[in-house]
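Accompanying notes for the structure given below.
A single protein chain has been omitted; all remaining protein chains appear in their positions.
The first chain written gets the first letter, and so on, giving A, B, C and D; residue counts start at 1 in each chain.
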Amino acid sequence: MEKKAKYFGYSITRDRQIDYDANNHDICKIIAKAEPTLNLCISCGTCAATCTAGQFTDFSLRQVILLLRRGETKSLENEVSKCMLCGKCQLVCPRNVSTRNLVIQIGKALYDKKLSAETVNTK
Amino acid sequence: MGELYNRLADDIRFVESLKACINCGTCTAICPAAEFYNYDPRVIATTVQSQDDEKIRELMSSDAIWYCGECMSCKTRCPRGNAPGLLIMALRSVSQDMGFFTESEKGRQQLAVKRTIGDQILASGYCVRPDMVDPGMHPEQGPVWDWEHKNLIPVMNKLGANYNGEGSGALRKISQDDLDELQKIFEITGGQERYDKIEEFSKEKAAEMGLEFGTDTNSEYFQHIYTANNQKHNHE
Amino acid sequence: MTFDLFVLPFFIGLLFLLGVLVVKYSRWIAMMDASDRVKAGMALFSFNLLKTVNEIFLESLLHRRMFKRNPLLGYMHMSFALGWFLLIVMGNIESRVYSGGHINPPYYPIFLKFFIHDKRVLPFEIFTLPGFFRFTMDLILLFVLSGLVLAVIKRTRSKWFGLKRTTVHNSFDRWAITSLWLIFPMRLLAESFTAGIYKGGGFLTNTLGSIFDAILPLEYMAYPAWWAYSTMLGIFFVTLPWSRFMHIPTEIILIFLRNAGIDQGKYPGSFSEIEIRSCPRCGVCIDVCQMNQAGLTGSTAVYFIRSLREKLPEVQLNSNCMMCGRCLEVCPVGIDTLGLRIGARGVDNKGFASDFTYLVNQPIVEKKAEVVYFAGCMGHLTPGVKRAMLQIFEKAKIDFTFLDEDGSVCCGRPLKLAGMKEASLTLISENSAKIKNTEAKILVTSCPICYKVFNDDYQLDGIQVMHHSVFIYNLVKDGKLVLRQTDLKAVYHDPCELGRGSGIYEQPRNVLKQIAEVADVSEERVNSLCCGGSIGDLNMDAVKRNLIRDKALTILCESQPDILVTACPLCKKTFDSGNATVVKDIAEVVAENLALNKLHKQTVDMVKL
Amino acid sequence: MGKHVVVIGAGPAGLETSASLAKLGFHVTLVEKEDVSGGHLKKWHALFPTLLSGKDALETITKGLDSSIKIQTATKVTGLEAVNDYFTISGHNGWQEKADAVVLTTGFQLFDSHRKEEYGYGIYENVITSADLEELFASGKAFVNRHGNKPERVGFVHCVGSRDEKVNNLHCSKVCCITAVKQAIEVKQLLPDAEVFCFYMDLRMFGRHYEELYKEAQEKYNIQFIRGRLSESTEDRDGNIVVKVEDTLLGKPLRIKVGLLVLMAGMEPAPDTKPLANMLGLKNVSDGFIQPLDEVLHTNSTEIPGVFVAGTCSGPKSVSDTLADARSAALAVADYLKS
Partner (left out) sequence: MKLEGKRLIWQDYQKEIADDHYFYARSCIRQTFFPGAEAVFVKILKDELGKDIHDEQHHTSCTGIGYHSDVVPFDTTMTVVARQFALMTEAGYENYAASCVTSFGLYTEILDTWHHFPEKEAQIREYLFKATGREFTKPKNLAHASDIVYKFRHQIAAKAKYKLVDKNTGKPLKVVEHIGCHYSKMFPHKGIGGAEYPYVLSGMIEAWGGEVIDYPERRHCCGFGFRQYLVQANRGFSLSCSKKKFESMEPYEPDMIITNCPGCPMFLDRWQYALSEMEGKTYGENHNGIPVFTYEEVAGMIMGYDPWEIGLQVHQVPAEPLLDKIGIPYDSSRKFKGKNGEDLGMPESPSYLKFYSE
């Protein structure tokens, strides 16, 4: 019996909480393998402070790395595309994270993810 | 320290609610509002702590201060003995007194609360009365409530309530003398003034928005604020 | 007799090789852009062809560039290339002489001594026609064999040839080189054995033949020797298209195409394919590559190109290069290794979707002036450089527009170096519009990275791009700035993008000389070392970069200078972190040593007198 | 010289002070309420940052003890009085001594993690303290949680009982951050496949090689550091601990399940410190730690001449700081007794 969902004038909200257990951590693992200095980040924010793209947008590599580590990859999708690869962050990073490669790897991993999602869809 | 900050600091609840926040996030971690809204009590505390009037004004004009459900879970846990929930109450008070509340969608809803709960207190002596829980405005109450609402007198009678009756008991009618005392208290302590301000500022806003203001819950403005949701409050 | 079965390995090998080459060349031609094909066609019928022939002669046969690098190495390569070439040419002439001018089957000249064995004429045979040929052919063979001996020596004594490291080859190369090396000894043996039997041959084959005849049963050994010789040739030809020796036929094409004005264009394409196959894997690029200091020997150009050729998906290899251009300087074939690297990166990073729509509607700098100054990202990271430039502008009374005073949009070079061409074009057009809007005549930048891309990729409609070192040089030359001589001992470091990348070597040095005594550095100008900070590398971690930096600093500081001066904020920052000596940008040195004015200087000079 | 010093408390501070005083030629009596000396150190498996074993450390410290030192164990000091220029000290068992100077080395007590109710220590099986973890390491038992499974995730909660007005402890216990890092590494060495998380507010890597150890924890062991104070933990049906914390650097609440949750219990004043201070009439003990005469210049002296402090009874310290403090106290005592 198909029953119609009632509408009460509001809807159920998905929570904003990071559900670490439910999140997918594969992308982070792939990226950590491609750029092991990812693990060195101490979230100090120096990168974001000097960021060229950060002058124009709210792009923050610190934030991106955290999202990645927590498996919040969905929020990452349109982030690294803002990067100009100018390399300032790499020069100021106190932990010598290879930020440029990290950005590239993230961008590519998301692209690969999109690709694999597309292949699944077309199947 | 600015004027707004000083106003906040005058609130007895503010004094109790904010003592050098260390930004640890204990409050946000268990805050139900932080779970479902784009809301972070830690950030509220930090913003107020900055004592930057510009930021505080912005905060008071934003949706952010209206997400809290005042469950006070934050008060239980804060390692510095702060209570963002109380801080929110202080912020909301000033926001209403200064008229900032009409700047945000969630803030504007205060008129709806005033015209329902607020007016009910003075009219009946209670915040809620069964006749007020109209199934139309409260569809989630379900068919049993619907039935109960239709048969209020016999059902309440069966359940031992003294519905609208004289004397004591559940749902008794509060005598006019008692209501007059309540009204007097509201007038003396600023309750009535708060009500009037909510009406006043909302009226201005309604005019600005080009909505019919009215005096009851059927007006255009009321219906708008009661139901409007720009979908920007959650993370989706 | 004009045929024997033993010629078959050679003959089949040759046919196979020609077949493969035809297929490959056709494919490359097919892959070519139509416009390139037109260019190539036209070049076939122009004077350019002479230039090409000349270059082929100089480089492919004489190995001029190799000679320049190391005479022994040059000789070795020349003996093989030129020697074999002469063997073929002379062999053909000789065979015609013997066959009375007929066109012979292709194997005939190669195995002429098998088919024709006349007796030796003594003692003045060199003045007879057969004698002349016998002598000459033996001499050329000896020439080739001398190269072979050097090649064998090079295996263990590569330093004599100016090489510290040599290329590690794969199995195809080993087959090919073994067969190549054996061709000439086999020819020598076959010809000597035959000469021994028939008492013929020239001064070499005859002598050897006589000796062999005394100790060996030559009648049984000559024929197998011819087989062996033919087989070696056959093996060499069959393996050639997949070995380093593919460069022999391909380099000729490359030289031709390059002279026809064709460049890499899109990657991968026919030009890049031809470049990749033109690499002889000589390994000259290995020693100059600073990646060795970081332990990334595999990243050097020769291995990078090998990975492209063998289609090994090695992203690390593509991205691990500082793009300093040192390999480009030494490559005997002139392969654009950097271009290939960028191309390969483009393929690797094609998934990276850049989006700079946020740059739309950013405020534009309104001020108009003759000069526009662009500090660049790196300039902003080194406020000392920026401040020095502002001081210099002020001192020289230059009215200028500070284009990126409130922060820059990246010049686009980093994206370009990462192979993200489209994305870099967005930034280029963004910046171009801003620059043009200032209506300036001169664009001054502090960053050689920006400088290079401004020159290479921006269409700035007549705006002259100047690196600040050149701008300062001009100011000094024009007397707008007067410098103070100090007793500092300085060394100057050529930034890659400014020196090798843009050819600016002298202006900064000349400026510096007016302030300090400038000591020579063992690796400078075109041989200048990369500081290690390069944004050209996408992958290398800081530990490895520091190894490169430290080695460069050691060389730069050999003369124990008081100060290391460079002209690139990135080099400055990188060297600074090495804590070896005081590091300053040329602009900073200038700003610190400005004399009051010309008049003042004259007064000072007079007082001194 | 022949002057007599009584040192109260035979933990690392008491042992080292006694050894140093004996070397300086004083008669020393070391009083300890427990049967065995060594304090907390005897239960500690390994010390940061070098992973020196606690046992070895204690042995080395004990080796330095002169045979002339009288060690009075199993004696709880019940009387302590300044009389003119000497002190009388008496124990519950009738032991009594006179001394020319007294050194208080009463140490600390580990914060009782039960008091942080919301973390569920003592309620949820898989919530343990850092001290429990040291015991587990020392026991050499297989590293399994109390359900016998290898935990897939292990969480470390910093600042338990420290920097927390809810438990009346305003102070930072100083050593928990680095201990957490050390223990996280040890866990990772035993369980290479486990994910390890540290929930911290600030990482106070103040000592030599601490920051380096922290970096190693990130680089080599991929230990994750999440900035946020744990708000609560609950148990799921499988005995996993579900913790709620805000990832404050992301500004988002975070929920994560761990198989084992380790509470980095902080240091509190030892319960015996305040009574002893009261007996002497020391006033500056409001938070239970003894306030030295001056926190910069006279860290071992107190407001009463002849009464000295060493080690953690005057505030949280690492073992190395404690030992240095003990030696410095001995010099302060010598200085006092010579004048």
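Here is the rule we go by: a residue touches a chain if its C-beta (ideal position, glycine included) is under 8 Å from a C-beta of that chain, and two chains touch if they have at least 3 such contacts.
Keep in mind it's a predicted model, so treat the numbers as computed, not measured.
*Asks:* As a test of the contact rule: which chains in view would the missing one touch?
*Replies:* Result: the unshown chain touches A, B, D.
*Asks:* Just to verify: which one of D:Asp132, D:Glu152, D:Glu211 or D:Glu235 makes contact with the chain not shown?
*Replies:* Hidden-chain contact among the options goes to D:Glu235.
*Asks:* Looking at D:Glu34, D:Asp66 or D:Glu118, which makes contact with the chain not pictured?
*Replies:* Considering all chains, including the one not shown, the answer is D:Glu118.
*Asks:* Can you list where subunit A touches the absent chain?
*Replies:* Touching the chain left out of view, subunit A contributes residues 3, 5-13, 15.
*Asks:* Given the full complex, what residues of subunit D touch the hidden partner chain?
*Replies:* Here the touching residues of subunit D are 114, 117-118, 120-125, 232, 234-237, 242.
*Asks:* Since one chain isn't shown, list which residues of subunit B touch it in the complete complex.
*Replies:* Missing-chain contacts on subunit B: residues 11-13, 16, 30, 32-33, 35-37, 66-73, 75-76, 83, 89, 92-93, 96, 105-106, 109-110, 112-114, 116-118, 121, 125-130, 133, 137, 140-148, 150-151, 154-161, 167-172, 174-175, 178-179, 181-182, 184-191, 194-195, 198, 225-229.
By definition in this document, only the chains that are shown with their structure count from here on.
*Asks:* In angstrom, rounded to a whole number, how far apart do the mean CA points of subunit A and subunit B lie?
*Replies:* 37
*Asks:* How many Å are there between the centre of subunit A and the centre of subunit D, using C-alpha atoms for each centre?
*Replies:* Roughly 40 Å separates the two chain centres.
*Asks:* Based only on mean CA positions, could you tell me how far subunit C sits from subunit D in angstrom?
*Replies:* Each chain reduced to its C-alpha mean, subunit C and subunit D end up 65 Å apart.
*Asks:* Hey, what residues on subunit D touch two or more of the other chains?
*Replies:* Within subunit D, the residues that touch at least two other chains are 227, 247, 252-254.
*Asks:* Indicate the residues of subunit B shared as contacts by at least two other chains.
*Replies:* 34-35
*Asks:* In the complex of these two chains, what residues of subunit C are touching subunit A?
*Replies:* Contact set of subunit C toward subunit A: 319, 348-349, 351-356, 358-359, 362, 377-378, 380-381, 406-410, 412, 414-415, 418, 420, 427, 533, 535, 538-543, 570, 573.
*Asks:* Which bits of subunit B are touching subunit D when the two form their complex?
*Replies:* 22-31, 34-35, 40, 42-43, 76-81
*Asks:* Would you pull the subunit D residues touching subunit B in the complex into a rising list?
*Replies:* Subunit D reaches subunit B through residues 118, 159, 163-166, 201, 227-232, 244-248, 251-254.
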